[in-house]
Every structure is written in C-alpha cells, then in structure tokens.
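With one protein chain held back, the other chains of the complex are shown just where they sit.
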C-alpha cells in the first residue's frame, strides 16, 4: 500500500479516460521525481484551464478568446446554412482536419443512454433552441438548411441519431447522416456483414 | 535442423498464406502424430480437389457439379443485368453472406500490380469478353446494365478499380463502386482522414 | 456454403494447430490456384512423411535415416548419464538450439490431463522402461545419473512434473527441473508474483 497522499492521487488519475491504477501509479511516481517548476506549471495549467477556456455560447466548443463565440462560429467565411451535430469535441476536431466541411457545429456532449439508467445530460433542448433561432445565441444571420447528424456508427451513436431525427423532424430541414461503408484500407473479407450491406446499398 | 522429409514439408507449408516456418513445423509435427487414416484422407482430399472442383466457365468461381456453370451463374433467379467484379473467391462469399446482392459475379484473380514488376496474371481480357458476349461463355440471355467494381479499398484494389473503369468505359454501361465511409462500430475520432472525408461527401 | 470437396478440406485443415475455418479456407483457395506440380509435390511429401520418418526407438524423436536410433541417441559424443524429459519435439529443438545441453532426451508426447477426462496417452511406462534398462531399447552403455524434467511451467506442465517426480522417485536418481525466474528482457514491475517469488528464492 502506498501512503495516503500517493494513494489519493492514484485514485484521482484513475478517473482519467484510459488510465488504470497501474498507469496512475506511474504518473504519481513521475511527478514525485519531476522538478518543482514542472509541477508548478502543471498545477497552474490545470487551475487556469476553466478560467481561460470558455464554452462557445452557440456550439459549446471550448475556446479561449474574447466574445461569446468560438473561432468557428465567429468566422464569417463559414457556411451558416449547415449545422453538423457531433457527440464530442474530438469528433469536431476530426472533421475539421479533413478540410471537407465548412459549416458550423453543435457539440451534444454525449449520447442518449441505451438502457434507461440515470439519463446522462446531453444538450437536446439547447440544440433545438439554437436551430429555432440562432440569433438569440449570438449567431446572427445564420439559417440552417442542412443538419448533418455525425454521431458515431456505434450502437449508442446510432440510437442518438434516431432520437435526433425524430426530434428534428418538425423543423422540416434537410437531415443527412455520414456515409457508411468500407473504410479506406479495409478488406471485404474482414468487413462485418452490416458494413458490407451498407457499402453495397450505397454503391454509386 | 530437421531431417530432410520434415524440412521439405515445412518449406511447402510455409508457402501457404499466413504460415511462417514455425507454424509450418507445428503442422508437420501434428501430421507425424496423426492417425494413418487422417493422413490418407487429407492426401485424398488434396489430390481430388483439382479433379472434383472446376472453375465456372463464366465467373471463375470454383464449384463442384455437372455442367459448365457454377450454382450462381446457373441459377435462373439471379439478376442477370448486374455483374459484380471481385478480386477473389472469399470476397464473393463475403458479399453472398450479406444477402443484399442478387446479381452475377466475376472473379478477377487478383489486382493489377502497383509497381511494374512481373505483371501478375489477372483476368482482364476474360472479363471484357464476358461483358461483350456472355452467351459465348454458356451464359445465355444475360445482358449487363450495371457493373459493380467491388475491389478492396486498399491501394492495390483502388488502382485496379481505376484500371477497370478505364477499360470498361467503351461499353457504356453504368459502372458503380462500393460505398466508402465509416464502418459500423467505428468512431470518428479514430477514423483516418480519407475515410472521414468520404463519409462527409457521401452523407445523405 | 462451399461445395463439398472444398468444405471437407476446410474441415481437415481446421484440425491443424492454430488453424480456424477462415484460415483453412484460405489454404484451400491457395491450393485451388496453385500449379499442378506444387500440389503433387505436397501430396507426395505428406504421403511419404510417415514412410520416411521413423520415431527413435529410444527417445521417440522423429528422424530419417538407417537404424533404430535418432542422430542424438546414436551420437557417441553425447553424455549418456543425463536424460532430459520434454513434452514434445519442438521443446527438444528449443533446448538443442541453446547448445548448453549435451545429454539425451525423452519425448513424453504431451502432459498428464489436469481434469480426469479420457487420459491422453503419454509415454509414462515407456519412460520408466527406458530409465530401468536403456540397453533393451538399443541404447547400450547408457546409465542415467541425472534426470531433468523439462516440462513447461504451465499448469499442465507443472502437474506432469509432479507426477513424474513421484513415479521416478524409486529409481534414486538425481532429479532436476529447469530454473524458474525472470526471463531475459523482463521487468520486475510486470512479472507475476509467483515468478518474482521464484526469482527471489533462487537468487544467487
């Protein structure tokens, strides 16, 4: 057993995504031998994070800077007729990297739960308000014509997509979803049946 | 070092796909302790393989049975206006399993080489002859309206698809390719940029 | 479903160690497109295996050559006071490669079953007869002073070692087992407790 201050920090690091107790222990021993200044800088960075980073009042992307809007929502060159709904920030970054999308985003903050446990809070009502009237949320002259549901093709993501489609139907917008099919580099032989079925049906 | 009869069989098994010398050695030691009848049956099965299995005179699928056509080409309920070109037999089986395709196939037997080494023999001229006039190859009343190029989305498969598109252009048929995009169960965060670009462009 | 001659061969290859139905299918399709001569050679090699390879009448090592003894048992320069008991042929080869052992071997042909199912035949009585009187089995002037039990440190191998120790006790020979401890390149941090305990107790 480690002494309590070490044990406690191991437990705290163990809450980080992908980190188990063994890795958490390595983090703590790394910190124990790190120079004083490195520790101080790390502590400062973590403390300042929530002070320096705001969530965009329209899309909920974390950003640093003046005003109420993130650099994407604020940018007048972005196409304000398109809205892409993603589960989380990293998905937004993945789409940005492709440089194939120039519209706006909305970060849901998760997926609808598959089993009816405690309903995790995802931003459904916030989404609907923003589609109804973007101007209220500091985004003037936006009017969405296409709404792209870009949740993951996992069971949770698919359930969320279905739920969103139903919720967004009354708005009479064009609703699209990301293409399903064979990933680049994949092989028919190892593709699961459902992916191959999609690839066949979506051939063109 | 193993005695020559063992060493030789290790080398022969090492030519099998996915088999290295260590696995090949395990195969030989497995055979050395297997019952005499099992060995005899195996030898018979291998010897008879090429006698009992014919290649379909139209699509080159291996099959056992009377006549010149495999069970798919022979089946009058299959849609003889569609032809799906695959690299190899296992790809055909993968597509059959989805039960989403009811047309005919053509097995190319490989891909065009990416680098101009010894050009591996793939059945390009055979393909063209069969598209031109299926009846010559025992397939009466077939007339292809759609040709689906179902090569793998690997670099070799893509190069082959490009090559086929060029070669088949003069026939003025509808040419389609399998849908590219996110596989079922995949995540945007881990998708490569090209796959995600395709998924965005093929949204609907 | 594949035609019966293919299906049958897939099933036969699936009995090979490490081979599942998918790999077995790849083997069959490899054979279907292989040149006729390669198939014939393979069939010959498999058929001849049991004709050309004998099991050494003393140690049960497969060998090709005249006489009753394999090249190790026959070699007068080997130390005939030591006998190393291994589970299988590949273990013997692994020990030979180290060039750190110059005695004789005995191949058990497996391990004792952990659960009392159908007792797999391993060569216990054969081992005892050979230790008692090697001369009867064509190995003259051998007299074992040390018997090394070199079964694997797996649960099955350990159970077999225990069983052998009990069976060999009446012969009043020196019985040894391979050293347990940290493997080269290993790390204390990732070693299981039992291995580390052994390493501590066997320190020197």
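Think of it as A, B and C in the order they're written, each chain with its own count starting at 1.
Definition applied: a contact is a pair of C-beta atoms (placed from the backbone, for glycine too) under 8 Å apart; a residue touches a chain by one contact, two chains touch by 3 or more.
Not measured: the values here are computed from a predicted model.
Q: Can you list the shown chains that the absent chain is in touch with?
A: Touch partners of the hidden chain, whole complex considered, are A, C.
Q: Per the definition of touch given earlier, which of C:18, C:48, C:143 or C:176 contacts the omitted chain?
A: Hidden-chain contact among the options goes to C:176.
Q: What is the set of chain C residues that contact the non-displayed chain in the whole complex?
A: 86-87, 90-91, 94-95, 97-98, 100-101, 148, 150, 152-154, 176-189, 191-204
Q: Of the residues in chain A, which ones touch the absent chain?
A: Those residues of chain A that touch the unshown chain are 2-6, 8-9, 12, 15-18, 23, 25-33, 36, 38-39, 41-43, 45-50, 52-53, 62-65, 88-90, 93, 109.
Heads up, the rule we're going with is that only the chains that are shown with their structure count from here on.
Q: How far is the middle of chain A from the middle of chain B, if each middle is the mean of its Cα atoms, in Å?
A: The computed centroid separation for chain A versus chain B comes out at 39 Å.
Q: Rounded to a whole Å, what is the gap between the Cα centroids of chain A and chain C?
A: 55
Q: Which chain B residues touch at least two other chains?
A: 90, in rising order.
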